[in-house]
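Every protein chain except one is present and positioned as in the full complex.
Just so it is clear, A, B and C label the chains in written order, and each chain counts residues from 1 on its own.
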């Protein structure tokens, strides 16, 4: 287990809720880590620093990278959205995008998995099967997304203080959030043509949880029942992606602390349109949970190993 | 001051935050109220009970009704959405819809004002001027609205418990919230034709505050600058409706406890579309504040009398 | 699995966070339950109704009762605090108080365990060993306790609404909370004489978590180091009760969702006094977690079976 500022500390001094895990090793700096006995790594560094670090790791390690550094196949798109050149374009070509339920076979054989962002996970899981089946129009896909504040990380910023966030909501990154190219990449792949979406994230006064409320125009002659049936077929054998009973509203409360994604489809008042709601815990299915799910696949472990946590309610 | 279950009690025993207002009269039941010295009333009863009560009030009283009972001009539409016949259709014809900035002159001369709902206020204030100016298409208006939980009232329901609501969000009334006909009535009036909207309300873990994120298609050749300029012209002399500087994101935090509505317009990634954000305190501009603003007009008082409270932040 | 109002429903319709647990049986009313294959039951009914129900259960069942109905050995004390006569005084004599770490051997052999209340658990765990070792005075024990609102249950009451509780705190049951006799019973047992405490619970704007801040006078010549050493000895082999490093402050965040109790001791500014802080998750170690821990003992299972959940942070 490695750290930067916290190297030399015990895990429980950084996270007191792990005080009972006394057998955890002391944190070491990445440069001091001994990889000789290591089979796989999770890399959880800020974007921009990750490419160099991963380039320097021993060959043969299996890597799940939770940063954005290997998510965009097109390195010039990376440069455009992240404001810096890609430093490991060769590795980028080997990287597999880790949206587990959509790209499971590719992930099994990958050495480097780019773990998806939280918004992209919650949006692509319902939309990719519907686009592949030609059930929705590619234009005018409108995503109004709501996230708990843990998505902003643990950095000390005034904007993330309790007093700035509790008891209020706000949009942010209107029209230009960095998850946009990642989402459009996945949807465009499914559509075999360029998809441009409307995407507006909102910050909620809660720690965990993410909901994407997605407004779509259905293809000619298609009904919400058709959408429902397609999602049912696509996800009926999946443990972690669940289509609810018709009419039931997915709630972030009901997936908190777990790796589940709950989805449902609703008719819109405007004829020909539908509303899709998907919820996840942004820190689990939207980050560490999906990362573990991916590593399980890469290592040949049962896919749900270590993911048995039920949602914590209330 | 009247009450039902709480008749006979002092105001501060029901609301201890008013304990310092010792000159408030004891609560009496409506039937025991002496209207002889009363010029005007605020009526804050559940929908369905209000029509009978107001029918029975002395003639000549000025009335601001905060329920939904007189908001819909079409009494058969009332029956459809509220599940009961309208009991005062004659009064309905006299009622003026109290969206202050839009219908100020009518309100000045009204005897009965139907105070708007919170969602309808936050949605109509930005959209009515844009529709009237033919700047946006009438179809495909998509409203993703977020409300604090005080909108649900003070009734004892499991769904409104702290433990059910904190640290989570959820959509509700998907496609069939009772504020829909009221919103469509106002937008249709502005459009001079029937407007059908997509409207999805969401419950936020906060007491006060409401944001409507509105996704619109602009009329051919229109730009977001045109929308901005129109709103600037429409609201430049208004005290309570404020168009923010370009790029500034309206936040519910910044209107909490006040009668202000903050609005702004943003370009969308999808060409030809725009995103409009408006925020209010649902209990003030969305309820009691606008009610007072309306009564001030009806009585010939300065419109901002009693509305000088600045937002409470943090 | 039994229910009253919810009999006939599936578990996931009552608790949507359990929707993935499709093999759970449909809820049946208690009177329809088939106990022929049942070895043990958890009884989670309101106090007052529990005594009759348990009297009617088949002999031989192992029972952990989470209500207050069998916690007080003295049935007249039960009557005094709960306002009704005890309906199963014979069973009361067999009941063992389920404070696991203190009464482990008795619990192993019990047929009926009265699971402790949340406040009593958080208070007795640190105090009982210190009283037994004669390290603190029995008089002037002052407990200022803080609880998340889930302790109030899921009943629909105005006082428990989100809007009444968020962003504010309040004391309740000052001087006369029903957990008092249970706490004094346990402390008096440890002291071999009647102990009367000062106990003031406070309601916090959070769902889970409980902290007891306990102000004690040390016995003559005793230091806070002596208290610390005693707790270290008492709990060094315990999995779920943890004495923190000296100076570290127990935080409810760090035990949320887990069965852990964190404790520490601090010197007071007033010479001869000490401050003891203990934290638990009121729904786990303060209720269902300790209940499971007790049943594990009664059934001869490993004591931590089903209790492996780590705290959920953030």
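The rule is short, and it goes like this: a residue touches a chain if its C-beta (ideal position, glycine included) is under 8 Å from a C-beta of that chain, and two chains touch if they have at least 3 such contacts.
Computed from a prediction, not measured in an experiment: that's the story for all the values here.
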item	value
Residue among B:185, B:207 or B:226 touching the omitted chain	B:207
Of C:1, C:38, C:233 or C:270, the one touching the omitted chain in the full complex	C:270
Residue touching the undisplayed chain, where the options are C:50, C:163, C:185 or C:294	C:163
Contact with the hidden chain (one of C:146, C:179 or C:285)	C:146
Positions on chain A where the hidden chain makes contact	149-150, 154-158, 160-167, 205-207
Residue numbers in chain B that touch the chain omitted from display	15-21, 150, 166-167, 207-208, 239, 242, 244, 248, 251, 253-258, 260, 262, 309-314
For chain C, the residues touching the chain missing from this view	139-140, 142, 144, 146, 148, 163-164, 166-172, 174-175, 180, 196-200, 202, 204-209, 211, 213, 215, 249-253, 256, 266-270, 273, 275, 277, 314
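Just so we're on the same page, only the chains that are shown with their structure count from here on.
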item	value
Geometric centre distance via CA averages, chain C-chain B, whole Å	46
Chain A-chain C separation of Cα centroids, rounded to whole Å	38
Approximate Å spacing (C-alpha centroids) for the pair chain A, chain B	37
Residues of chain C touching at least two other chains	150, 166-167, 207
